[in-house]
Structure formats: structure tokens, C-alpha cells
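Please see the structure below; I have some questions.
A single protein chain has been omitted from the complex, and every remaining protein chain is retained in its original position.
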Amino acid sequence: MADKQSPTQAAVRARIGSVPVPSGGLLTTASALAVLVVLAIVYAVGGQSPQLVTQAIITGILLGGVYALVSVGLTLIFGVLGIVNFAHGTLLTVAMYLAYVLVTSAGINVYLATAIVVPVLFALGYGIQALLLNRLMRPGHTAGQLLVTLGLSLLLANVLLLIFGGFEKTIEPPVSGNLRIAGAIAPAPRVIAFAGAILIAIALTLVLRRTRLGLTIRAVAAHAQGAQIVGVDVRRVFALTFGLGTAAVGAAGGLILPFLAITPSTGEQFTILAFVIVVLGGLGSVRGAILGGLVVGLVQTVGGLYLPGTRALLLVFAVFVLVLLFRPQGLFGGSS
Amino acid sequence: MTGLSWRSVLRSPGARQFAVLIVGTALLACLPYVLPVERHAVAVRTLTFAIIAVGWNIMSGYGGMFSFGHAAFFGIGAYADAYLLVSHGISPWIGMLVGGGVAAGFGVATAYLLLRYRLAGAYFALATFAFAQMLLLLVSNLDILNKTLGFNIPILRDSSWAMMQFEQNSNNYIWIPLGLLALALAVNILLVHSRTGQYIMAIRDDETAAESLGVPVMRYRLVAVAISSAITAAAGAFYTQYYLYVDPNTAFGATVSVQAIVPAVIGGIGTIWGPVVGAAVVGPLSEVTATILRDPPPALSFLEGKSGLDVATYGILLIIIVLFLSRGIYGSLAERFRR
Partner (left out) sequence: MSLLDVRDLSKHFAGLRALHNVSLTVEAGEFLGIIGPNGAGKTTLFSTISGQLRPTSGRVLFDGKDITGARADRIARAGLVRTFQLTRPFESMTVLDNVAIAAHAYHRRRSAARDAAAEVIAQLGLDPWRDRPAVALPTAGLKRLELARALMLRPRLLLLDEVLAGLVPTERAPLIDLLRTLRDQGITVVFIEHIMAAVMALSDRVLVLHHGEVLAQGTPAEVTANQRVVEAYLGEEFLIADS
């Protein structure tokens, strides 16, 4: 596949935080307002009881937080490496099974297990990039990158299938019971997951914006060759970034295990959702991934009031198509 | 130089490829006579893989537009066949044609949407995957298509060519996909040696340069998509007739998309014979892995009764081929001999 771009065209392509999009803050406010307007409409004329709507909103936000965390990893990998990580959802599944094994065989608290899973997933991601993908980082090898991540996702998912079989596995959440938020029921595991997810996403954003590592990563994202010339070990940064992305996924995996039943194909759904979210938020925009995650979570749950079961996903896909039609660069992507 | 003497015709690469196609088809037509009946299913499956892979290769290999959602086209073909037959009694051959048309339409529409803003290859691939999933979801929720139950093709008492149904181990079940494959390959060969095909490949190599030389980029990209999707849909239609059953997951599941990609990559993307070679590897492979899982050697006894070994192997093969044999098995050999 041809990847040639003139320097001018390349310069116009938006990457993480490095190309100032003047309307960034404005867009966030505008999208938040839009969401509020839609919700107000649903309350007013949606034909559903306000309690149900509130419940859906709360569930949606809680869910959206986790989506956000998963998507942040994906958008980070794309923004810096230009790789669409097809194995993202599968790595989430790996994280979940890893946590599951730690909880069921070693009796470790699931949140402690998460703390163990995160560095393991980091190492896994680092290894994947360093050993497999780094040789495909030259222009014109997008096809190869795609195929390797596809192969990886097939391999990992099916190794999990071979080891654990296809039946659902669940664990007993260590903290059960419900909180009440705005009159709606918020199960404790979900609240913890949301809190954890948002914290980690914010932490990641801070690392990118405030630390030297973050600056190096953004420099590589903006211009890998230039970064290399000033002495940055680009290959190591690539591997680190991929590792960060998978670490985020590792955290998400541990956090959602308490309330999700897992099978080897659970991750597949997340790959699609994460992708839709990243498209919505803008490829490479961490802020967009967080916002997009919340929006998609809301669409799924509030939409679920009208379209029960898997149909709510159709609504998510409809959003996806609309974004493609009207603003393919997403909320925070650069102008196309 | 343009004279049509026998010697010049035979020397042209297109003619040579046609010759190989004819001879190869003739040889494979003998398969039903050499293969024991228990192995027929593998042959049918391998041939079906080959058709899907050839279809995929046109859009992704020659056209450079990687599709991770080819199941969409396969499924459209499968369902068009099933729906028209079961609900309206229409011949599967017509169903196949209709399926091809609808698939082409769907492909062109979605590809246009994605290509409008010159979205990058990876973005395109993942979007096609999403579209296939959407279709799966949609079909699972449509009453008119029996939702998640799908269709059962009523079994006829007598064999019928018009209804594409024969007694269980009929040789026709090998000859029909063989014929479809030969047709697909013929289209492929003609395409490669035509202006259309050359345009498609030029666009893949460098769309800016191609456009600057007068090539209408969008139009020819969509032509590649249309051909690719129609061929894949035909395979889907046949599949329904062979297995006499179709449901959303078998038709639109990600496994089908993977089966479109893996043979072409293993054999050699962007070559004529690559997908066929790849299918010849992948098809029997699933048999071998199924046997291992049913009756594993003592060293691998923990595998007994499990599933997923075949797809796991696809994954390993993909990675190995991309990293070490990027032109695929056939592609690398062809390259070696050309030098």
C-alpha cells in the first residue's frame, strides 16, 4: 500500500497533542452540551420513566469509563505508532483471564491481581512491538502491521480457547452491594471500575503532557525521524508506547472482571467498540477517547431503553456511520 | 508487434496463465475420482476458501484496500441464496447472481463512504470489520431473515441442477465450486492484463501519481471492490447449498473474514495463484488440526476435545509469513524464478 505523502500533507495530519487544534476546549464543551441536550430530550419526551432514564445514564457513564480506558490505549498506539492494533480486544481478554487465574487459583483479591496484570501486560505489549512490529515500522508496511496484529489476535484468542474452553467464567466480586447515585442503582464493582478507569486515563494523560517520557513520546508521534536525529531511541519509544497501551488494557481487564463473564471472544466486541470510540474521538486524541468512551457508553445504555438486547449496539454503529459520513476525523482529529 | 500469430499469443503472459488455468481445472476435475468420499468435504471446503481468497485478493492484494470484513459479502451471498430459495422458491443460481449484485452494491457503497476522505489503509480495514459486524447484528435482528435461527434449505427428494442440490456425496459438489473458482481466476487473469486491472494496480502503488496521469482513482477502486465482493458472494451462495443451512454467525462471522485473508497472505498477496496455493495449505490444515484435537498424540494429550487449534495456527502462520516470507509461498517462489 502506498504511504507516500508530501511533507506538506504529512504536516497537516493531526497527532497526539502536538498539532494545536484551536477548537479543542470548545469542542469538548460543545459535545458535552450536545450530550446534555439529547439526554434532556430523552427525559422530556422519551416516553420512559425518569428513574429508568437516570438508571441508564448512570450505568452508561460507569460503562463508558471503562470503554474510555480501553480506547485510550488504542488511540495512543495509533497516534504514536500509526498502528491500528487489531489485537487490542484480545489483549483485554488475555488480561481478564490472567486476572481470573490469579483470583481463582491463588486466591488474590481481584484488584490486587489487576496490579499484577498491568505490568505483565505492559511487558507483553513491549515484547510484541519490540520483537514483531518494530521491523515493520518503515513506510509501506502498513499491510504487514495489520496482518501481524490480526495474526496475534487470532493466536491469543484461540490459545485462550484451547486452555480455558468456550464456557463463560465469572468470579465473585470482592466488594459487592450497591451505591445510590442520583437515585439510581450503581453496583459497587462498576463504580470501582469507573473510578479506576478514569484515574488511570487521567494519569496517562498527565504522563503524556507533563513528564519527559510523555514529551519524548509526543515528539516521536509528531516526527519520528526528527526525534531520531536528536538522539531519541525511537524503537524503544515505540515499544514503550505499545506497552503503555496494553498496560491500560490490562488495568481495564482486571477492573471489569468482577462484573463481566468472560469467554475467549469477549474481547472481540471491545475491539469494535474501542475502534468506534477512537474514530469518534479522533485517531490519536486521548481526550477524544475518554469523551468518546463516555458517549458510546451512554448511547449503548440509553439506546438500550428503546432497543433491548444487542440491538443497542446497532445504535452505536449508526453513530459510527454518521461520524464517517460527516466528520471522519472525529471530534478531535485534525482537518482532513 | 500486435499481430495475432499463434506464437505471439502463446508468448503473452496472459495466455500462459489461461493455459495453466485450463490444465489445472482439468486435473482438479478428476479429484472426485481420486479422493475417497470421506475427503470430499475437505476438498469442497478448500475450493470454497480458494474462491473467497481470490475474491479478497482482488480488492486487497491488487487494489491495496485491505478488507477485514469480507464476511459481509460472503454472508450477503449466502443469505440472498437462502432467502430467495426458502421464501420465494427461486433457483440458487439466480440467488447467486442476486447475491453477487447486492454484495457489489453494498461493497461499493461502504467503500465509497470510507474512501471519500482518503482514509488510511489500517483505518479502512478496521472499518470494513466493523461493517461486517454491523451486518451480522442487523441480520440477527431481522424477522424476515429468521433472526438468529437462519435458514434451513429444504432437502429435495431428487437431485436437481436447477435447484443446485444433489445426493449427499455427489461429485457435483466438487465440480461446482471448481467451476466457480475457475471462473473467478479467469476474471482475475483478464483483469490483470486489462486497462482496468493496470489502473487498479497503479492506484495501489501510488494513487497521487496515478491520478496525475489521468486515472480516475475512486471509480477504479470501486470497480475492484465490486468484482471482489461479487466473487466472494458467489462462494457464499454455494456454501448455503452445500451445507443446506445458514445462520448469521456462520455467514457473517469474523471467522469467514479470516478465511478470506489467511490463504491469500500465505500464498502470496497480489498474485494470481497465491490465494489458490494458500487455500491448498489452509483447507487441509483445518482437517489436520481437527484430527489432532479428536485424537491427539500422547505428548499433546491435554488438547483432547478442545477447539481453536486451527485458527491459532492461522495466527502463527500469518505472523511467520509476514515477518519472514512477505511475498507468501507462491509469491516468493515466483520472485525467485523471475530473477
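In this document, chain identifiers A and B correspond to the written order of the chains, with residue numbering beginning at 1 in each.
Keep in mind that, in the parts below, contacts are C-beta pairs under 8 Å (C-beta built on N, C-alpha and C of every residue); 3 or more make two chains touch, one makes a residue touch a chain.
Please read these numbers as outputs of a predicted model, since none were measured by experiment.
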item: Contacting the left-out chain in the complete assembly, out of B:Gln198, B:Asn249 or B:Ser307; value: B:Gln198
item: Candidate in contact with the missing chain, chosen from B:Gly55, B:Gly270, B:Gly283 or B:Gly328; value: B:Gly270
item: Full-complex contact with the absent chain, from B:Leu35, B:Ala186 or B:Val217; value: B:Val217
item: Residues in chain B touching the chain absent from view; value: 1-2, 193-195, 198-199, 201-202, 204-206, 208-217, 270
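Everything that follows uses one rule, which is that only the chains that are shown with their structure count from here on.
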item: Interface residues, chain A side, partner chain B - complex; value: 1-4, 78, 82-84, 86, 132, 135-136, 142-148, 150-159, 161-162, 165-166, 264, 268, 272, 275-276, 279, 283, 310-311, 313-314, 317, 320-321, 324-325, 328-329, 336
item: Chain A-facing residues of chain B, complex; value: 64, 66, 68, 113-114, 116-123, 125-127, 129-130, 133-134, 137-138, 140-141, 204-208, 254, 258, 261, 265, 269, 303, 306-309, 311-312, 314-319, 322-323, 326
